[in-house]
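Part of the complex only, each chain left as placed.
We call the chains A and B, going by the order they appear; numbering starts again at 1 in every chain.
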Amino acid sequence: MDNELINSILSSVGSTDTDMPAEEGPIRSNLTEFIGTGTGDTIGLVIANLDYHIRESIDLAPQYRSIGIVSSRTGGAPHVMAADEAVKATNTIIKSVEFCRDTKGGAGHGSTIIFASEDVADSRRAVEVMLSVLDRQFMNVYGNDAGHIELHASARASYALEAGFGAPVGKAFGITVGAPAAIGMLMADAALKTADVDLVSYSSPQVGTCYSNEIIITFSGDSGAVRQAVDAAGEVGMSLLGSMGSRPQPTIPHDDK
Amino acid sequence: MDNELINSILSSVGSTDTDMPAEEGPIRSNLTEFIGTGTGDTIGLVIANLDYHIRESIDLAPQYRSIGIVSSRTGGAPHVMAADEAVKATNTIIKSVEFCRDTKGGAGHGSTIIFASEDVADSRRAVEVMLSVLDRQFMNVYGNDAGHIELHASARASYALEAGFGAPVGKAFGITVGAPAAIGMLMADAALKTADVDLVSYSSPQVGTCYSNEIIITFSGDSGAVRQAVDAAGEVGMSLLGSMGSRPQPTIPHDDK
C-alpha cells in the first residue's frame, strides 16, 4: 500500500550510508534479521516468525507472525514521529512503544518500538522507512550541555503517535519537550497561550515519564494552530536553555552533506 | 512577610554572580520569566499567570495565579532544603516536589520544585531566595568518582521538607543519603543507633526513590539529637566512600571566595 510514498522517502535518503568510508566502523551484521542502524544509537531488526512464548509475553495476536523492532539509546519522540511515518506507509500495526531511562539520553529517554505484520516483508519495510526518516525527525531536537528541547509537529497523527503519546488519529498533533523540566513548563505555558489547541497530555518527572528530567506536553488542533504553538514553545525554550549554557544546537551528531 | 530575613539572606550572597567575568559564559535570557541559574545545572523561572490547562494538569487551586519553578539536573535534598528556606521566608506555598533520575546526577537525583502564590512577586522572591541559599545547602553533599553522601539537618522543617520527605512541620529534621546504597544503609544504622531520633522514612532503590542507587533515611527529634545522628552518619559515610576511591570532597563545583 502506498508504495510511491515509501519509494520517494527511501530514495531521498537511502544513499547516505554508502557514502561513509568503512574504515574502522562497525561491521554490518550478516544475520537476516538485521536491517540497519541510525542516529541515537538506534538499531532496527526484524523477526520473521516470532517465538510463541515471546508472542504470549508481549500479548501479540496469532495472525501477526512477524515483528519489526527498533531500539534507541537516545531519542523518544523523534523515534515515535519516524515510526508514525512508517506505519502510515506500510501494512503494519504498532504493537508497542516503550520508553526507557538511558545514560546516553542525557535528561531524556531512549525508546523501543515494535511493529507487527502478517508478512515479514511489511515489518521489514516499516523498519526501513523508520530508519530512513529518523535523521529528519532528529532535526527537531536541540541541545547543549545543560539540557535539550524538542519541537515536533505532525500534520496528521497515526498509530505510533497514538500508542506513544495518546494522539487522536488523523488530526494534527504537536509535542513540546524541555529539559531540565522547568524549561518544559515555560514552553508548555507559551504553547498553550499562543494558539487554540487542545491539551492531550501533560507529563512531568514523576507522572507519565520514566522519571526523566522533562516536562512534556502534547496537543492537537488544526494544523496551523499546532505549528504556531510549537513555534512559540521553541522560542521560549531556546532562550532559556541558552541561558544555562551555549547556544542550543541540533543534536543530530553528523552532517551528511 | 519576614522581609528582613529575605534581605539579609540575599545581601549575604547576592553579589556572587556579578563578580564573575562574563566571557564565553551562558547568556542571561531576557524573558521576564527568567530568574537565574545555580549549582547543579539549576534554573529558576516564574510564570505570572499560569495557563489554565496546565493549572488543571498539576491540580493547582485557582487563587494561585503565579508559580515559581526550579529544576536541577543534579541535586534533590539540597534543593528541597533550599526551597524550605524560601517557603519560610516568602508568602508562597509548595505545590510539588518531584525527583527524577538524571544522567548528571550520578547515582542520585535531579529535582523540580514548584512554588505557587497569588501575587507573582512572591513566587519570584521564593525562587530568588532558593537560588541564593542553594550553594550553602550543596556544601552538605560530598562525593568522589565512586558515589556520594549527603548530610542535611534543619532546625525547623517547613513545607518543602514536608512535601519532599514527609517532615513534620516545625520540628528539627535530618536527612542522610549514601550512594551506592550499601553505604546509605550503614549511615542509617549509625544515625539511628547514635541518637534518640524518630525515623520518618526509609527509601531504597525500589522503594521511595526513582530507582536511584541510594539508601536515604529521614528523621525528626530535638535539634541536638538530629545533629548528632547526622554527624554519626557522616563519619561512617566518609570512611566507606573513601574506601571506594579518593577522599570525598564537597561536590559544589566552584569556590566563590
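Here, contacts are C-beta pairs under 8 Å (C-beta built on N, C-alpha and C of every residue); 3 or more make two chains touch, one makes a residue touch a chain.
Keep in mind that what you see is a predicted model, and the values were worked out from it rather than measured.
**Q** How many copies of the chain make up the whole complex, given that 2 are shown?
**A** Oligomeric count for the entire complex in this file: 3 copies.
Rule of thumb we're sticking to: only the chains that are shown with their structure count from here on.
**Q** I'd like the Å distance between the centres of chain A and chain B, where a centre is the mean of that chain's Cα atoms.
**A** 33
**Q** Going by the contact rule set out above, which residues of chain B touch chain A in the complex?
**A** 26-31, 33-34, 37, 41-45, 47, 50-51, 53-54, 57-58, 67, 69-73, 98-104, 110, 112, 210-211
**Q** Can you check the complex and tell me which residues of chain A touch chain B?
**A** 101, 103-107, 146-147, 180-183, 185-186, 188-189, 192-193, 199, 202, 204-206, 209-213, 215, 217, 236, 239-240, 242-247
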